[in-house]
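Here the complex is missing one protein chain, while the rest keep their positions.
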Amino acid sequence: MSSSSSAMSDLFFTSDLACERDFRVLYSSLNFSVKAGDLWHIKGRNGAGKTTLLRQLAGLHSVDTGQVLYPNEATKVIYVGHKLGLKEQLTAEENLSWLAGLNGFSTKLQRYAALEQVGLSGYEENAVEQLSAGQKRRVALARLHLCKAEVWLLDEPFTSLDQQGIVDEQDWLNQHTLAGGAVIMTSHQDISLPQVKVLDLSLYAGSSLGDLSREGGSST
Amino acid sequence: MTQSIWRMPRWFHQMGSPKWFYDFGGSLQPWFAIAAFALLTWGMVWGLAFAPADYQQGNSFRIMYVHVPAALLSQSVFLGMAVAGAVGIIWKIKVAFMVARSCIAIGATFTAIALLTGAIWGKPTWGAYWVWDARLTSTLVLLFLYAGVMALNQAITDRQIAGKATAILAIVGTINIPIIKYSVEWWNTLHQSSSFTLTAKPSMPADMYLPLLLTVLGSYCVFVLVILIRTRAQILQTQSGANWLMQHRDITGA
Partner (left out) sequence: MIGFMLTIIRRDLLLVARQPAEMINPLVFFVLVIAMFPLGISPEASILSQVAAGVIWVAAMLATLLSLELLFKLDHDDGSLEQLLLAPYPSWCLVLSKVFVHWLVSGLPLILISPFIAMMLFLPDHAIPTLMLSLLLGTPTLSLLGAIGAALVTGVRGGGMLLTLLILPLYVPVIIFGASSVAAAAQGMPVDGYMALLAAMLVFALMITPWAAGSALKL
């Protein structure tokens, strides 16, 4: 875990990040930095705050204590959460179109190519509601190939994928990190890649309630 | 993250600490209790028993000593709730959200009292308990606004999110209150002109408005007192287990 002094080479880092929900501390004093080529596997028991941490890193969950800093503002981040963010009534290709349109521009050809990469050739014009759970997950993951982003934040990305899908996805993660990207993911599955680093949230579990509240801990 | 646009003064930062608020609020509490009791008793006895009867309305005007403070407070509390909420949002102070939350019930109560006493006052004045008078109507809308804030605050289970959501609604409501008042007044130009303001020279004799001033001040003290009690109760609830609280003399009894 490097400190913020090496900030320039980091894609992003956290400083004293904490999270409390309903005044219960999930984790605190979390300092970690993510560099190009990193693959972080966040572990912890249910309710440890894995999803919340990913959402804080993405900027979806408010950060009340500590900071999440991206030194380069142009760093692109893709977040694929529990909810896939797909519109059931739209086709796979249409969904990719609007999702990619949020960050820039994509051609139909590129979208077809991305769907082919996730093994969905022939399903491009099917409404997402007609696809299986695993296929929906693949549509959502197709964004990883379509939008070139440095940082991938993936919440349980193997959910409902078949055996081959899990192997394929580990291959994508591998290629992305080798190409200088970074991945931060949660999973109950072990990842069989050499570069994987583990962040165990239980090490940062809140010691005492209320210690986060501004001067709460410093009573004399 | 746009955090340090408005730097927070040090004392302000300190006020955001639950421990500080608990202790400081605790030391203020008895003084406000005494002041509220004294001012209300003095004002009420003077107003109800000794002030001269109104030459037009007779003794029925005396309900004003309850009605006017309640009506003033109903609006002040809403404003206070919005200010506390804004402080909470801008400087991320949790205690401010607790203060805003404490405002809801007391504000709604004052509004209900204002409506009720207004209706009772209306019977001898207009001959009916309810008329669609501009001020009664906008007070009714204010009660609806409180109801909305209360409903939102209870519907959201996560207390921190509830605090922020309530604050946003309170701010939006506060910005809207003048517009609502203006539109309702415009809609019904048949309203009584305001007979009491703290700045303008009152049109009533001193024997009538001085007791009113006392009950108004007393009511503000009641408001502060209730906020202190309720906010400190929320601090106890949410901080239970915190180190500073477990070592506190209120807990250890030392």
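So that you can tell them apart, the chains are marked A and B in the order they are listed, and the count of residues begins at 1 in each.
Following the convention adopted for this analysis, a contact is a pair of C-beta atoms (placed from the backbone, for glycine too) under 8 Å apart; a residue touches a chain by one contact, two chains touch by 3 or more.
Just so it is clear, the model here is predicted, and its values are computed rather than measured.
Interface note: of A:His82, A:Lys148 or A:His188, the residue touching the hidden chain in the full complex is A:His82.
When you scan B:Ala119, B:Ile168 or B:Met246 for touch with the missing chain, the hit is B:Ile168. Touch with the chain omitted from the figure is made, among A:Leu11, A:Val68, A:Leu99 or A:Leu131, by A:Leu99.
The omitted chain makes contact with just one of the residues B:Val141, B:Met208 or B:Ala242: B:Val141.
Residues of chain A in touch with the missing chain: 58-60, 62, 77, 79, 81-90, 94, 98-99, 101-105.
With the whole complex as reference, residues 89, 141, 144-145, 147-148, 151-152, 155-156, 161, 164-165, 168-169, 171-173, 175-176, 179-180, 182-184, 186-187 of chain B touch the missing chain.
Keep this in mind: only the chains that are shown with their structure count from here on.
With each centre defined as the average position of its C-alpha atoms, the distance from chain A to chain B rounds to 45 Å.
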